[in-house]
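All protein chains of the complex are present and in place, except for one that has been dropped.
Each chain carries a letter (A, B and C) given by its place in the written order, and its residues are counted from 1.
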Amino acid sequence: MRIRPIARHDIEGLKVLARETGVGFTSLPDNHEFLSAKIERTLAAFEGREPGDDRLYFFVLEDERDGSIAGCCAIEACVGTDAPFYHYRLGSLAHSSVQLDLHRTLDTLTLCSDHTGDAEVCSLFLREGWRKDRNGALLSKVRWLFMAQFREAFPDKVLAEMRGVFTPEGRSPFWECLGSHFFPMDFNEADRLTGMGQKSFIGELMPKFPIYTPFLSEQARAAIGQVHEHTRPAVAMLKKEGLRWEGYVDIFDGGPTVEAYIDDVRGVRDSQLACVEVIASDAPACERPAVMAATTGMADFRASWISHAVTRDGAGACHVRLHRDEAERLGVTGGDTLRVLAS
Amino acid sequence: MRIRPIARHDIEGLKVLARETGVGFTSLPDNHEFLSAKIERTLAAFEGREPGDDRLYFFVLEDERDGSIAGCCAIEACVGTDAPFYHYRLGSLAHSSVQLDLHRTLDTLTLCSDHTGDAEVCSLFLREGWRKDRNGALLSKVRWLFMAQFREAFPDKVLAEMRGVFTPEGRSPFWECLGSHFFPMDFNEADRLTGMGQKSFIGELMPKFPIYTPFLSEQARAAIGQVHEHTRPAVAMLKKEGLRWEGYVDIFDGGPTVEAYIDDVRGVRDSQLACVEVIASDAPACERPAVMAATTGMADFRASWISHAVTRDGAGACHVRLHRDEAERLGVTGGDTLRVLAS
Amino acid sequence: MLVVRPAESRDLLALERLAASATPRLTNLPAHRDRLEERITRSQRSLRAEIDFPGDEIYCFVLEDLDSGEVVGTASLRAEAGAREAYYTYRQETLIHASQQLNVRHEVQTLSLSHEVSDATLLCALSLDARYRETDADSLLRRARLMFIAQYPERFANELAVAFPGYLETRDERQVSPFWDSVGQHFFDRDFNDINQMAGVRSKSFIAEVMPPFPLYLPLLTPQARAAIGRENPRHEYAMQEMLAEGFSRSRHVDIFDAGPLLLAECERLHTFKQCGWHPVRIRPQESLPDAVPAMVANQRLGDFRCVLARYALTPTGQLMLTPQQAEVLGVEEGRAVLAVPMPLPAVDEGEL
Partner (left out) sequence: MLVVRPAESRDLLALERLAASATPRLTNLPAHRDRLEERITRSQRSLRAEIDFPGDEIYCFVLEDLDSGEVVGTASLRAEAGAREAYYTYRQETLIHASQQLNVRHEVQTLSLSHEVSDATLLCALSLDARYRETDADSLLRRARLMFIAQYPERFANELAVAFPGYLETRDERQVSPFWDSVGQHFFDRDFNDINQMAGVRSKSFIAEVMPPFPLYLPLLTPQARAAIGRENPRHEYAMQEMLAEGFSRSRHVDIFDAGPLLLAECERLHTFKQCGWHPVRIRPQESLPDAVPAMVANQRLGDFRCVLARYALTPTGQLMLTPQQAEVLGVEEGRAVLAVPMPLPAVDEGEL
């Protein structure tokens, strides 16, 4: 299995993914035009034809033996430049009077676009049959290797938006208490429009004055910054990398946005360059590979798990040994440089 | 020179400091009642008599040879619990309409009390004659050693408020453009009241609706998050420790508040416990000591620079050698434990 | 005979009793002796002062039943509602949230803190002994103030305001305000009765100024709180209907604590102002007075203002016939002019407003 940039011929594979993602995964609607526009944006970014901020790096996880697509993930280089990017921000405001002997600090939700200009990791999806062999971790972490390698292509901060709390019946208590009063549509429709990148209506319809959280229902308050139970492993993985919830929540479902300075992300900070030596044998099967390797070129970027640990020589330089099939998978030969990350 | 908690008998020394701090250093007004109340709060905190959040740890830098006070520094364990704690927060709000082909993101300043409950490092002052031998760094960093040692006494985050930009004539462009319209008093009076802990008037008088920064004068905008030139070294020192400006500014002068998760602060993260060995000779004079050491008790807390580096034995345990005078200064003997930080 | 007259020091105990029996308790009539004493003194000072423009005067009146010699009601006028400190209300507003992109236009109701009513003259602090409720005595006490304003327009604003106590629920044998529970409670953490009492003794504006200035979005209030907005306390329905009939109309403003309605009117729109007129007095024995509709009759004296309930018995030449007792209470002799207005008000159908 290896990661590579998406290509035009992946459109059918991508549609399969889109159909499998199902409701609630709004960034991959099963829509030919939308998906091929995404691919074109990605190609422009990887080929360096999009010099501005509207760069999307969309990766697929490919079974290199038959070319089938098992999953995907992406990085938006800079959110909010093309369409507005909104959050509610949980803040607090002191409320105090010496004479009334009153001193309380009340929580507020305020509409903002503070994350404009940050990078976003998004669109991670892994097909059912491939949820093994640390494929999920590969999709998640490959983005740190990519950002570390092309650090100057990204801003200071990165964020990830997490799905919020839903009841077993699929209702969002946060939406029902807040958004539903302001949007003349149901949650899924609002979510779908946002997924399609049509976000201007949020600023037009959402309440712009601060909302004091005590005015929300108990269930809605409890949902602020909380994730859907299916999303917990993903959040845990991001938190281990150093991403934190700083009070920003999704406009619709109240789910948290986690964030970090890119330089502080463990996967970025700890990755290093290593010189390749190739061994003339195939790698043994491994269920829990520990080292991830990525190539150092952009257009022909590849990444995968490898089986050997990284070693350091007397001069402090790093070396990594690849089996023949691993080198082939990544498209490297002895003496090439890889960016590696032990986990 | 050593750091220790302030004591009752330091009141006269503290007044000398207060008189020397001069205008603009509002947390140390030359006022007997105010200063002795500060000392009492500190004693309660160090002696564990204040179990709540209203804990102040106030330290002095003492010349142990004659007991004279050369400087001071402090930690507020938890701001905003007794009196409200306000900032302006620089945020942004997208402003967008597909039909008008409009997409801008405008900066806003919004009144908030987001830092309620955080710890604050503050009140650092070093007298003129002692600005040498890294005494300033000792005052600044000792607080990280203290927080590392008594980590459970502090919340997740720590902040430091930095003095904003003033013209050579002592005028604050930020105040003149914003605060002056809302406070029927001059800057110094407003600042003085705040220093005395009377902050409730801020919430009563300051504009509560967001201020779009384009409405401010160029000079006022330029002052947002910028520090007074005298404050630059202090900011640089805090930034090296990992504190960052996250958009919070002082209500009056627009100066930045820098902040970090305490666990991420370099001085907290990198400090370690070491076992003391005492050498039977006095330390040689040293202009640029590199290792700071602090004792591990609270009420009898002491800290100072020491001359030897920390060593690690085969089992991974740390050791530090102290000269006789250094051990005396810290009040430790061989076999005691110190918290040390190399810088 | 019933007469409305300015309160005097000797009325203090009666005022205290009336304040304590007001249902619901009135913020602007605290059952607090020092405050009431202060009010009487201030009222007397206001009546003595030469006034060209309304300011921080208060005029405090009492209703005396001369048959029993008892003071059975009180009502006040605040010449300028926000003269000393701003008079705060919540103003009902509508925000339009429109999206051209989605081609929708959505209206959102809000309440915004406002002090716009500060310039109006406020009719306030009315409390009446329960035995007289919903009788002519009730109307006399309420509307005698208009007779006073009609005579001394320079002392009052052209706009008059009257606030009615809001809707309360009984819970655990306590009166609670569903509006306060859903709004003020979040900011003050005190219950309605505490805050109401506090506001009476200290000041309501004091409290309003600590409330956040942001509009409250109505959809985020409890249904009970929303239902209470602009809804008068059932015990004040009669009074409210009377004031609507008098010519007041419901405004966008409601009370900041209990969301009770605030009625507004310009003087010249009021029935009493339009219908009242000066008539020379003709004194006739009680038994020789013709039958006529009830009327309010007031004398022409500032400090010794008196307004009695009489009959609108006019001679063909427009003289008003009064009994010797009535004339005496009013302090007028034959031939002196009095201000009189018939009591009945036109019917009002709120549905038409």
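The criterion applied here is as follows: a residue touches a chain if its C-beta (ideal position, glycine included) is under 8 Å from a C-beta of that chain, and two chains touch if they have at least 3 such contacts.
Keep in mind that this is a model prediction, so the values were computed, not measured.
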What shown chains come into contact with the chain that's not displayed?
A, B, C
Touch assignment to the omitted chain, from B:Gly91, B:Gly117, B:Gly136 or B:Pro210, lands on B:Pro210
Using the touch definition from the top, which of B:Thr21, B:Ser92, B:Asn135 or B:Ser200 touches the missing chain?
B:Ser200
Among A:Val98, A:Ala299, A:Ala317 or A:Ala342, choose the residue that contacts the chain missing from this document, as touch is defined above.
A:Val98
Among B:Leu102, B:Ala236 or B:Ala309, choose the residue that contacts the chain missing from this document, as touch is defined above.
B:Leu102
Since one chain has been left out of the picture, which residues of chain A touch it in the full complex?
97-99, 204, 208-209
Considering the whole complex rather than only what is displayed, give the residues of chain C touching the chain that is not shown.
85-86, 94-96, 98, 100, 105, 115, 205-206, 209, 213
Residues in chain B touching the chain absent from view
93, 95-97, 99-100, 102, 104, 106, 177-178, 181-185, 193, 198, 200-201, 204-207, 209-212, 214-216
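Following the convention adopted for this analysis, only the chains that are shown with their structure count from here on.
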Any idea whether A-C or B-C has more C-beta pairs in contact?
A-C
When you take the mean of every protein CA atom shown, which chain's own CA mean is nearest to it?
B
Relative to chain B, which chain has the most distant C-alpha mean position?
C
Once you find the CA centre of chain A and the CA centre of chain B, what distance in Å lies between them?
36
Roughly how many whole angstrom separate the Cα centroids of chain A and chain C?
63
What positions in chain C touch 2 or more of the other chains?
100-101, 210, 212, 214
Expected list for chain A, residues touching two or more other chains, is 93, 95-97, 198, 200, 204
